[in-house]
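Missing here is one protein chain; the remaining ones are kept as they sit in the complex.
Chain IDs A, B and C follow the sequence of writing; residue 1 opens each chain.
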Amino acid sequence: MTDKAEGTLLYLDGVNKTFDGFRAINNLSLVLAPGEMRAIIGPNGAGKTTMMDIITGKTKPDTGDVLFEGSTDLTRLDEAKIANLGIGRKFQKPTVFESHTVEDNIALALKARRGPWATLFHRTGKAEQDRIDELLTTTRLIDKRRFLAARLSHGQKQWLEIGMLLAQEPRLLLVDEPAAGMTDAETAETAILLKEIARTQSVVVVEHDMTFVRDLGVKVTVLHEGSVLAEGTLDAVSSNPKVVEVYLGR
Amino acid sequence: MLIAATPSQTAKRSSLVAKGLFGALALSMLSGTALAQEETIKVGVLHSLSGTMAISETTLKDTILYLIDEQNKKGGVLGKKLEAVVVDPASDWPLFAEKARELVEKEKVSVVFGCWTSVSRKSVLPVFKELNSILFYPVQYEGEESERNVFYTGAAPNQQAIPAVDYLAAEEGVERWVLAGTDYVYPRTTNKILEAYLKAKGVAAEDIMINYTPFGHSDWQSIVADIKKFGSAGKKTAVVSTINGDANVPFYKELGNQGIKAEDIPVVAFSVGEEELAGLDTGPLVGHLAAWNYFQSVDAPVNASFIEGWKAYTKNDKRVTNDPMEAHYIGFNMWVKAVEAAGTTDTDPVIDSLIGVSVPNLSGGYSAMMPNHHITKPVLIGEIQGDGQFEIVSQTPGLVVGDEWSDFLDGSKDLISDWRKPMNCGNFNVVTGKCGG
Amino acid sequence: MITGFLLNGFDTRARVVFALLIAIAILVPAANLLLPPDHPLHVPTYMVTLMGKYFAYAMLALSVDLVWGYCGILSLGHGAFFALGGYAMGMYLMRQIGTRGVYADPILPDFMVFLNWKELPWFWYGFDQFWFAALMIVLVPGTLAFVFGWFAFRSRVTGVYLSIITQALTYALLLAFFRNDMGFGGNNGLTDFKDILGYNIQADGTRATLFALTVLAVAIAFALASAVTRSKLGKVLVGVRDAESRTRFLGYRVENYKLFVWTLSAVMAGIAGALYVPQIGIINPSEFDPANSIEAVIWVAVGGRGTLVGAIVGAITVNFGKTWFTGALPELWLFALGGLFIFVTLFLPKGIVGTVQAWWAGKRASAPAATLKPEPAE
Partner (left out) sequence: MRFLSILIAALWLALSTAVSPAAAAVADEDLKRLVDALGVGGFSEAEAAINALVATGDDRVSAILDRFGEGDLYTRKADKSVFIAEKAGSDFKLLDPVTGAEAGVVSKGEIEKIKVNNRIRRAIAAAVGSLTLRSPDAAIRRSAAEAVMKSKDAAAIPALDAAIEAETDPAIKQIMVAARAAAVLESDLPEADKIAAVEMIGGLGTRDAMSMLAAYTAVEGPVGEAAASAARTIESSLLVWDAAQNVWYGLSLGSVLLLAAIGLAITFGVMGVINMAHGEMVMIGAYTTFAVQEIIRTSAPGLFDYSLLIALPLAFIVAGGIGILIERSVIRWLYGRPLETLLATWGVSLVLQQTVRSIFGAQNKEVGNPSWMSGSFTIGELSITWSRLWIIVFAMVVFAGLLAVLKRTYFGLQTRAVTQNRQMASAMGIRTPWVDAFTFGLGSGIAGIAGVALSQIDNVSPNLGQGYIIDSFMVVVFGGVGNLWGTFVGAMTLGVANKFLEPYAGAVLGKILLLVFIILFIQKRPRGLFALKGRAIEA
């Protein structure tokens, strides 16, 4: 499509989206390189979640390019296709299958054929079982594997959801407020976990918690009123007068 | 008035299927231990007490309970008291079949009085045939049926529709006809018969308009306007209505409101009686007609005493009487007489002795059970009055025999029915000379 | 593969239920046919037919539970598939009457003769063959469900919107079948059946066989539904029920899953209808009545949504109650039935089976939590 997109993992250019006259996304452009981890911050209503919706196919933008790996036009695909391309998403509110066991939650997320017939006759093999154990260990849920997900604490659900994301083996993870509702210790551990993940995969983290973002220590993009306000290290953006104005009010 | 507080208390609550489903095996052992009690003759009552048909059928249930009450005061039948077994088939047609089976097979009733709609009769028919029991069916219907186990005490089309059309043509000079009905088998068949009849009398096809509506149709604006339009072609126009119970009230209200007076376009109905009019202000409807075999306003001593007894029994001075009630009155008395003649309540002898039985009807004459299991009746045409009653404006000079197989339909004009020996057949074809269509 | 798949779905409880169903399928007809009428264990024929009806309803309830309990699709129009299957069977039975109809027309059913139809409409062709009718019993409801589901699920019609359009579907079919011009006998429907596959439909033997077949069909449907719900597909379905968008973002094409279970369920309902008709002896448009479909949902709720046994128990309990109440309390039974529904919703929100299960699980609190069935999210 455009040469500028070449070599990028995720490429957003000139994206606009209006809801009933409200401009949620306003000429947004964002580029993510393969293997990169990016934190996105911004006040409420800055368009963070809508941006995620656009990337994952839940919302179609009015105008603009959204490309994956430089060539795949995400605006033409639906959620399932995009997920199968290798884009995983964690919601702001932890969303797991509450009436399934922790183990089943992971099993459902494991990379496998997604068609109804395939799942109807699916038998869990040794390799899959090992992979589930591995992921449960990673997310520190191994001793709760037979619990119903509904019985997990809020933080544990967040972790389970991250575990499910990993099970998909995505190339890009979109993580919406992973630290929300967590204790400080949990938050710190989550940061460690994400950094671990970022070694093999690209990650976009949306977060409010500045300590957490600092812990991640990655490039930060500040969104405001649907477009990018500033980009750079956390220290750089937090000294940017425009950002200060947005966050602290005038 | 709490319905349950009055007549039904005489009805024994059926203990029926109290056996649970899974417990059916085990509990069926208990069925032998039924309490010994005075021996009675059981009479089944199969009328909907809930659902859409409850409006019409509840009254018939009360009628049978009233008749049984009266009969028991006279000492019952064959020296035994009669006992009503009331069930509620709830306007649910498959449930009719289930309840019929329950009445006959489980409750061992000697006879069943019941059904209103054709579909409910069709639903229970196989049950009565299979279990060889007797059903008295009290409602005007489309004909095209004659079964050994069913006695039809309501009107066949020739006992209602054709005299009504004759009256309109002769007395009102009607030349243009709207045949309006609810889309089910009774109006369809009646209208087919009427269409053939009218055409045979020289009415042109463009002078007949046929219109069908769904059950419970409530928005009649367009159709009434169409009727008005059809009626403005310069010829005297009348509407022959086979609109079913529920839809009639909004239909007549719309007629009244759009100012269609009986003097301009009279409507003759076959399903509107005193009971239906009770739900209406009849002021604007004066002069519209109905054709029945009985009206509450019939001036006969037997009718007066029936009405008096009925009002006393229901403890309600406003309860009206209507044609299907009279049909039950006739049917019940026929059954009593036949049982007494046969000396037993067993099905076969009673069926045999029912044919030829003649009992008083409520219009002061006698009605007889014919070999085709239909009865003889006078046909009355009445005009609606302001007080919700009918004034009889015409009466057939003699009794009309119910014609089960219409002469105006291709399929049935060669069929006759005679349940006496040796023919013993409900659909004898006079052309082929064979029983069985 | 198939057997493995079916066996996979069988835990102990499912095996017990399955065995119980098979036992009923064998013992009840045997008690009806082999034991003399005065034997204490004799089951009268009317009871056999009645129970046959309950089990046909149980199968309908199973199909509703499959989509509602496991996939969160509240269908207020499942009666439509049931009735379509019933009509397909009814048309076969109608053609079997042959010259024994009252007009002795070798081709046309009675209702066509007296409404002056001259020839058989094209859609009645083939129904004189049982295999064709059997095919239609599966194909007609299946195809309708597939087409309807294809559009509805692709357009992401969900929740109450979907419920209401399923209701619109069955209501439209009610009105359509009710029209005499359609050629399905109008309001009277199809009735006066004589025999099925050459056997007299009113003979005790036929009735007992039909009963056995119905219970067998319920058993098979139960086994199939157990297998489906215990497979990975079943887990995806529950995932769709609880968190549809999560499932989507995991890469599952939700509409395909819904379509699969929806069509399967419709076929099941169609077969239930086909088994219902010969035992009841009539099929008419009132089976399409939206109220019937709502009742089917209520059976499931009473029995316990999301438990297959619950669907069976619920259908049988409510219908048995209806039979009993309409006979024992003909003028007050609606109070009893209405009261039952209110009672169940308020005091047994998980339904009969769900409550028993929760109680059981409570007693064995130390057991693995996996047996705990949670309350449906909605």
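As a working rule, contacts are C-beta pairs under 8 Å (C-beta built on N, C-alpha and C of every residue); 3 or more make two chains touch, one makes a residue touch a chain.
All values derive from a computational prediction rather than experimental measurement.
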Legend entry - Contact residue for the chain not shown (choose from B:Lys108, B:Lys201, B:Lys229 or B:Lys434): B:Lys229
Inset, instruction - For the chain that's not shown, point to the residue among B:Asp246, B:Glu326 or B:Asp418 touching it. - result: B:Asp246
Legend entry - Of B:Glu130, B:Glu195 or B:Glu254, the one touching the omitted chain in the full complex: B:Glu254
Inset, instruction - Name every residue on subunit C in touch with the hidden partner chain. - result: 74, 148, 151-152, 155-158, 160-161, 164-165, 167-169, 171-172, 175-176, 178-179, 245, 290-291, 294, 297-298, 301-302, 331-332, 334-335, 337-342, 344-346, 349, 376, 378
Inset, instruction - Could I get the residues of subunit B that touch the absent chain, sorted low to high? - result: 1-4, 49-52, 54-55, 57-59, 171-173, 183, 211-214, 216-219, 221-223, 225-226, 228-229, 231-235, 246, 249-250, 253-254, 256-259, 262-264, 266, 275-276, 278-281, 283-284, 287, 383, 385-386, 391-393
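By definition in this document, only the chains that are shown with their structure count from here on.
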Inset, instruction - Name the most central chain, where centre means the mean of Cα atoms. - result: C
Legend entry - Distance from the mean Cα position of subunit C to that of subunit A, given in whole angstrom: 43
Legend entry - Approximate Å spacing (C-alpha centroids) for the pair subunit A, subunit B: 72
Legend entry - Contacts with 2+ other chains: residues of subunit B: none
Legend entry - For the subunit B and subunit C complex, residues of the former touching the latter: 3-4, 8, 11, 13-21, 24-25, 28-29, 32, 49-50, 86-90, 92-95, 97-99, 101-102, 105-106, 117-119, 122-123, 125-127, 129-130, 144-145, 183-185, 188-189, 192, 212, 214-215, 409-412, 415, 426-427, 429, 434, 436-437
Inset, instruction - Provide the residue numbers of subunit A that touch subunit C in the complex, in ascending order. - result: 56, 58, 78-80, 83-84, 88-89, 91, 95-101, 104, 107-109, 114-116, 119-124, 146-148, 150-151, 164, 168
Legend entry - Touching residues on subunit C, where the partner in the complex is subunit A: 1, 4-5, 8, 228, 231-233, 235-236, 238-239, 242-243, 245-254, 256-257, 260, 368-370, 372-374, 377
